[in-house]
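First the structure, then my questions, so here it is.
Removed from the display is one protein chain of the complex; every other protein chain stays in position.
Each chain carries a letter (A, B and C) given by its place in the written order, and its residues are counted from 1.
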Amino acid sequence: MKNARTYQFASKPSIVSTAVAVGPLEKQSPFLPHFDLVYDDERFGQETNEKGHAYLIEETCKLAIMKGGFQTTDIDLLLAGDLVNQITPTNFAARELATPFMGMFSACATSISTLITASFFLESNLMERVLFGSASQHNSVEKQFRYPIEYGAQKPPTGQWTVTGGGFGILSHFQRDKPYVHSATIGKVVDCELKDPLDMGSAMAPAAFDTIQYHLSQNKGTSYDFVMTGDLGKNGSALLQELIRTSGVSSYLVDQYRDAGAEFYGNNDKFLSGASGAGCSATVYFGPIYAELLKKQWKKILFVATGALLSPLSFQQGESIPCIAHAVELSMD
Amino acid sequence: MISTIIIAFVVGGLVCVVGQLLFDVAKLTPAHTLSLMVVIGSVLDGFGLYEPFIDFAGAGATVPIMSFGNSLTHGAMAEAEKHGLIGVLTGMFEVTSSGISAAIVFGVIAALIFKSKGKVS
Amino acid sequence: MDAKAYQQTVEQLAPKRPVLRNCLAAFLTGGIICGIGQIISFIFMYFFPFTERTSSNPTVATMVFIAMVLTGLGIYKKIGQFGGAGSAVPVTGFGNAVISAAIEHKSEGFILGVGGNMFKLAGSVIVYGVFSAFVVALIKTILVQVGVINW
Partner (left out) sequence: MKKFWSISCVLLLIGGCSARPQVTSYHVEDNQQEIEKLETVMANQEKISEGSAVFFNDELVVTIQVKPLSKFSKEKITKSFKKEVESIFPDHKVFVSSDLKISWELNKIIEDQADKKKVKKELDELQALAKEET
């Protein structure tokens, strides 16, 4: 079992409830009907962007708990993260929720890395219910990673738009009518020495490819409704498709492939290459896709969330952008 | 007067095209591009070329950020002409600071009245 | 995976920056801003005792004021996305950099936030403007004193 990377979960931990909340701009998303909470204020009525970010996480978590018919005290662990320095919005939301809490950071792949970790806790049978997920708020993320919101910098066509939104779910023991985690692959950091912070999709595509390739090799013969990456954007997903095509891993994947970031804002060119952020994969996976799984529209989906593990400091020091991708295979019987 | 405005339009536009080429072809960040342009303005003034350029293009030469390098250098040189080497240091902000002081004053005022909005452009 | 080979793939597949369109937009945007600057300086000359030379200072200040209003209303970043360098190179772009940083960091208070971060983006312009002015003036002063050139 050493260095296996891919793990099968025999106990079939199920996602029993989810909640998704987004900001005002996300009303343009074709996924809008599947968002539980849509706010008109990008700061969620709070004084600062960061406070709004924390509020978004808190409210989404509360809703996920409520929709599952639980109390906060039923949650054994909150496992979550965001993109702001030291994940303070998540920390502050955890303070309000007062559940046992562990913070995680895998950049935009946090939605899936928390789900994988939660699956292990469930598999060990020591925990009953784990609340997992991630969120991002456009303004606070831009402030940290790029320019002030009102600064008139021209973004190149490879640029992406950080989603304001959060997606959280509760993982519990197997339930027949809920989608369950069949298997998961933990990513390795892949670095193709790209340095452009306004072209994250290109940097992350090889990491996604690496994880997908490994996962498929460990689950030979499985057929998926589709594979969905987190936030490669239009540019990054075109690159990933090219990588899959040229490597000959599995040609059918080229058609059965989707990207949450590329689809998030529809075909609006103003969002350039598409959406990104920890909230992008979380809202799409645990909102619309989860809903379709519940309806048994689809049976088997491979979620591959990608994250660019850079900081403003690291790219100013001339470091390249290391990336990671974590995969979870969700099934519905 | 109209010819002056047209010249300002054309020259200012061309200066910005140079900036755009630095963005797109040389792949410089805005901060790098603007710093470079200020240095160019300063060097041009060293050769005595920026003042004639202002005479020719008016606002086409004074509005782009290059003129900032020009006026700093101009101040330093004017003072150096009078007081020798030490004037190089003391004269720098003599001629101009209106851009900087306006930016500071209006920056604080803006911080007092405005809040940022994350709207897509 | 071979990083070099992948970088080539990225180059091939990357959406090309529309350089020509961007240059045209920069020309128009920058030209209009400078044209407006010229009109403002005519106004200063006509109604106030400013000459062609001295009118540039109040003009620059007025342009920065306009930049403040446009930045605060969220319009400048739209102009920026369209015009690129056309809105960044004029002094209004400098104003936008300072003012947007000031607004952005208001949440950290007026001393450490606004005061400390105002020149986060535009500071390098001042730093290298001053430094290059120093070097250029120094070289010229020395050359004049040695007698190679005249003022």
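Here, a residue touches a chain if its C-beta (ideal position, glycine included) is under 8 Å from a C-beta of that chain, and two chains touch if they have at least 3 such contacts.
As the structure is a computational prediction, the values presented were derived from the model and not from experiment.
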{"item": "Touched by the hidden chain, restricted to displayed chains", "value": "B, C"}
{"item": "Which of B:6, B:28, B:89 or B:105 contacts the chain that the document leaves out", "value": "B:6"}
{"item": "Selected residue (touches chain absent from view) among C:45, C:75 or C:144", "value": "C:45"}
{"item": "Positions on chain B contacted by the hidden chain, ascending", "value": "2-4, 6-7, 10, 51-53, 55-56, 78, 94-96"}
{"item": "Chain C, residues in touch with the chain not shown (by the definition above)", "value": "45-46, 49-55, 57"}
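FYI, only the chains that are shown with their structure count from here on.
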{"item": "Centroid comparison with chain C (C-alpha atoms), farthest chain", "value": "A"}
{"item": "Pair joined by the larger number of C-beta contacts - B-C, A-B", "value": "B-C"}
{"item": "Chain A and chain C: spacing of chain centres that average the CA atoms, whole Å", "value": "37"}
{"item": "Mean-CA-position distance for chain C and chain B (Å)", "value": "7"}
{"item": "Chain C, residues touching no fewer than two other chains", "value": "17, 22, 71-72, 74, 77-78, 80-81, 83-85, 88, 93, 97, 99-101, 103-105, 121"}
{"item": "Numbers and ranges of chain A residues touching at least 2 other chains", "value": "49, 148-150, 153-154"}
{"item": "Complex interface listing, chain A residues touching chain B", "value": "23, 25, 42, 49, 138-139, 142, 148-150, 153-154, 161, 164, 270-271"}
{"item": "Sites on chain B touched by chain A in the complex", "value": "23, 30, 114, 116-121"}
{"item": "Complex contacts: residues of chain B adjacent to chain C", "value": "1, 4-6, 8-25, 30-31, 33-35, 37-39, 41-43, 45-46, 54, 58-60, 62-69, 72-73, 75-77, 80-81, 84-85, 87-89, 91-92, 96, 98-104, 106-111, 113-117, 119, 121"}
